[in-house]
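In what follows, a structure is listed as structure tokens, so that the remarks can point back to it.
The other protein chains are all here in position, but one chain of the complex has been omitted.
Order of writing sets the chain letters: A, B and C. Residues in each chain are counted from 1.
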Amino acid sequence: MLKIAIVGATGIVGQQAIVSLLGHPWFEISKLVASERSANKKYIDALRDANGSIRWWCPEELPENIAGMVVEEASTFDPTSVDVIFSTMDAGPAKELEPKYAKTTPVISTASAFRYETDTPILVGGVNMEHAELLAIQQKNRGWKGFISPKSNCTIAGLVVSLKPILDNFGVKQVVATSLQAMSGAGRTPGLSAMDMTENVVPYISGEEPKVESEPQKILGRLAGDKIVSAPFGITATCTRVPVLDGHLVCAFVQTEKPCTPEDVKRVMVEYGKDFAELHLPSSPPHLIDVTDDPFRPQPRMDRDKGGGMTVTVGRIRKDPILENGIKYVCLAHNTKLGAAKGALQTAEYLVKNFLKWV
Amino acid sequence: MLKIAIVGATGIVGQQAIVSLLGHPWFEISKLVASERSANKKYIDALRDANGSIRWWCPEELPENIAGMVVEEASTFDPTSVDVIFSTMDAGPAKELEPKYAKTTPVISTASAFRYETDTPILVGGVNMEHAELLAIQQKNRGWKGFISPKSNCTIAGLVVSLKPILDNFGVKQVVATSLQAMSGAGRTPGLSAMDMTENVVPYISGEEPKVESEPQKILGRLAGDKIVSAPFGITATCTRVPVLDGHLVCAFVQTEKPCTPEDVKRVMVEYGKDFAELHLPSSPPHLIDVTDDPFRPQPRMDRDKGGGMTVTVGRIRKDPILENGIKYVCLAHNTKLGAAKGALQTAEYLVKNFLKWV
Amino acid sequence: MLKIAIVGATGIVGQQAIVSLLGHPWFEISKLVASERSANKKYIDALRDANGSIRWWCPEELPENIAGMVVEEASTFDPTSVDVIFSTMDAGPAKELEPKYAKTTPVISTASAFRYETDTPILVGGVNMEHAELLAIQQKNRGWKGFISPKSNCTIAGLVVSLKPILDNFGVKQVVATSLQAMSGAGRTPGLSAMDMTENVVPYISGEEPKVESEPQKILGRLAGDKIVSAPFGITATCTRVPVLDGHLVCAFVQTEKPCTPEDVKRVMVEYGKDFAELHLPSSPPHLIDVTDDPFRPQPRMDRDKGGGMTVTVGRIRKDPILENGIKYVCLAHNTKLGAAKGALQTAEYLVKNFLKWV
Partner (left out) sequence: MLKIAIVGATGIVGQQAIVSLLGHPWFEISKLVASERSANKKYIDALRDANGSIRWWCPEELPENIAGMVVEEASTFDPTSVDVIFSTMDAGPAKELEPKYAKTTPVISTASAFRYETDTPILVGGVNMEHAELLAIQQKNRGWKGFISPKSNCTIAGLVVSLKPILDNFGVKQVVATSLQAMSGAGRTPGLSAMDMTENVVPYISGEEPKVESEPQKILGRLAGDKIVSAPFGITATCTRVPVLDGHLVCAFVQTEKPCTPEDVKRVMVEYGKDFAELHLPSSPPHLIDVTDDPFRPQPRMDRDKGGGMTVTVGRIRKDPILENGIKYVCLAHNTKLGAAKGALQTAEYLVKNFLKWV
């Protein structure tokens, strides 16, 4: 078993990382690491708020052995005490601490701090595994024995999976996207206000649209020597927040290079990802994409947990009435599973098996 | 005072019509008309469901004098007993009964039955009042003393108001729109299921997208002789249902003919509609459009009631990063006020004052 | 493996019965039975609504082998073709068909049709298993080889579990209860209206309070010869509907015969049900009651799935400031698991193992 540390373990993404790792066949949770405020407390005590309530937000029960682990402090944590580090810190501390850890130890990160570095890939399971080679260049450039492998923004996690088979088969020229994003994406302490989000929509998410408009091209780009050449298409997005707990829905209007029918798109989506599924990574679902013919689907609450929260559901694929080579569809991904901790874990599984060849 | 009959008076739109007309300076509610099931009952008794609950859904209280009116039956109703008919029937009975009424009496309708007839305008307050002249042609064509004037689909009510000043100043080439629509648009008996709509989004509304993709071009078209020449731009739409009570939000990506900046768009929207406001119609708001600089607005619950539910709120006007001459923005309109009964009433006010010249 | 038929298989409770039985160690789903409308269709086709949407409401995926089963018609269904019948019909058809089935075959029922018969127990797992002996009297009385064993009303499922250890240890004199009930209790077609339940509470549930005020005394009664002597305490209830999907919360004010402290009550609840747990029935949770010290719990969304939806969570146990021998607490049970299909299945497990001795 590989020893894994979760850094940022008390936050919502850290909690989801814990849940993702329960009963994992390759990894055992060896250390829980967090900020000074939580350090040296039992994990369950570190979760208590001012009222004494335990702020454990996952529907899964917190196992007693995890509850009793003593939390270590992130700034003094020894990265060599584990095989792999799962970092769920915020961007600020991630920027400072992840490079320290990466000197000796592989770091899988849900933070955005290193996403846009030239020598750093944004790996998305089944989409761009060949970009993992860039981590060797990162190691060489920076003199690290470990590496930093960040996950993508949660909103595009489903979009890039749905775009990949379109890009491979028909080319992508342009994407217009409106997202209807779940509230869990805004975190938990304090997160969004109930008075703002009840029976309401907020049509803006600070800092989100620039990420949605730029990350997919890198993820869907081509590794050429020591860098990634971005896929040559444009994306424009409006990102909104809706009163849904989990599951980001994206309404996409895609123009392809070559003409294609909705049936063509459905077919390439259904066939997509078989080779990746054959790697049999523990967190991978049997199908990367599930295409539904029910026009009322995908729905966040009904479809987000498909494939353990790792399957993207695509529906309403139809010919666009006005856009040249235009296809419209709706896609849904679980923002705190595929789009966060469990998606990062899937990447970790790929890397320890196929890049590090440790399992 | 002009005598007005509300046909379909027990339904949700009929109830909103009643509320819109309370204390009206020109109209008095003279008759309440509904289907056979309600006929010859006191209005308040016609509202009772099987449990004895009174299904009056408006937040405004039902006045006692209205509650006590005896409902007449639509199929035998005498249209000459009133000056104006406000029809809120469903499309089926509207198709059959509205022409009978129109033989003698002006009919303002919230139904879609006649929207797509060549000799019938779809009047939207402040947008295309010159199309009212087509009603004279309708009267002549059909040998009617009255006419049928239908309102637009509720989803586009706000969109066309926001597009009009853009069209007039910069031309419109293409619109990509995603709507986040409120639940009241699906009616009340039974309407949407709470188990479907709680903490969820449904990405499809049966029959909605074709209306959104075709009505605006007629509304924004040009009256040429005895018909309307549609505005020459295309719209593509994805319509979704969100857990909001009232207020349809549309995320629009608009390409204009001439280049323009977000500041230009804001300016023409702010200036828009002054001449219409000067008509001082009782149901018109002081501003047709309110442009907000707060990036988190418009929000359905916070902005839908602006201007008595008759003002469209536009926010997040910004340059599109990839579309040629592209502008992105979000607009909100109250679907059961501007988009339904009160919007239809505003049209009725225009027609009795400026077309019929009765006030 | 025992062959089980689910009658009423297309309804929400029937669907939950299917999910409860997936991978069951003792039962295999042998037949799916429903009304004439669904008969002779593949199960998945019987779930389609007028729009073609598949109305499968469980978060768990519908297995392909179940989806492909051909539905039989309830009125002509041969009860001898299975070992056990799981009836999830409405009260009307249950009243007519369950006795026909029971002539030859044990019927576990979620309907209320037979709950109040003198020779019929209302079995609640771990609470009154000794009442199962009444089924032998029912068989004798009615000349049945099978029997009808109905589950309790869903609202009291958690309340009676929480009252049982209090009754056994301190006696119960009187209960004042206010329930905050989830929307799934009202069914799905059409169920509650989203326009009624959004951002609202409905303080009445038709027919519910009389059940809450009378069933617990029978369940908590004593089997004396050929009948049950009800427990001699009174209950008064107000039942309300809140915008929650699943999980009925009951705020209870209990007066005991003997004085007891909150710590006493906590202790007897924590210790309660160990002998039942030792039966190791497949659907039983490790703990019948989980007592939480967090004053903000139990919460429906956070606690309803504890123990696979079969554990009752009790919190806020405190001394009543005014009632003699008064204790106040809040209890929560999953209304569609413990309170419906899975609770009925647990009873079926008990009966086949300990009453019929088939496993």
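One rule holds in what follows: a residue touches a chain if its C-beta (ideal position, glycine included) is under 8 Å from a C-beta of that chain, and two chains touch if they have at least 3 such contacts.
These numbers come from a predicted model, not from an experiment.
Shown as candidates are C:Ala39, C:Leu223, C:Cys251 or C:Leu279; the residue that touches the absent chain is C:Cys251. Set against the missing chain, the residues B:Glu28, B:Glu61, B:Asp78 or B:Asp168 yield one that touches it, B:Glu61. Of the listed positions C:Ala46, C:Met129 or C:Leu180, the one in contact with the omitted chain in the full complex is C:Leu180. Within the set A:Pro243, A:Gly273, A:Gly326 or A:Gly343, the residue that contacts the chain not displayed is A:Pro243. Although one chain is not drawn, its touching partners on subunit C can still be listed: residues 174, 176, 178, 180, 196, 198-204, 206, 213, 234-236, 238, 240, 242-245, 249, 251, 253, 295-302, 315-316, 320-323, 326, 328, 330. Think of the hidden chain as still there; on subunit A it touches residues 51, 57, 183-184, 188, 190-199, 206, 243, 245. If you put the missing chain back, the residues of subunit B touching it would be 51-54, 59, 61, 198-199, 294-297, 302, 305-306.
Keep in mind that, in the parts below, only the chains that are shown with their structure count from here on.
Overall, the chain located most centrally, as judged by its C-alpha mean against the mean of all protein C-alpha atoms, is A.
These two copies of the sequence, subunit B and subunit C, are related by a rotation of 180 degrees on CA atoms, to the nearest 5. Inter-chain centre distance (subunit B to subunit C, centres taken as mean C-alpha positions): 48 Å. Centroids built from CA atoms put subunit C at 39 Å from subunit A. Residue positions 196, 198-199, 206, 243, 245 of subunit B are each in touch with at least two other chains.
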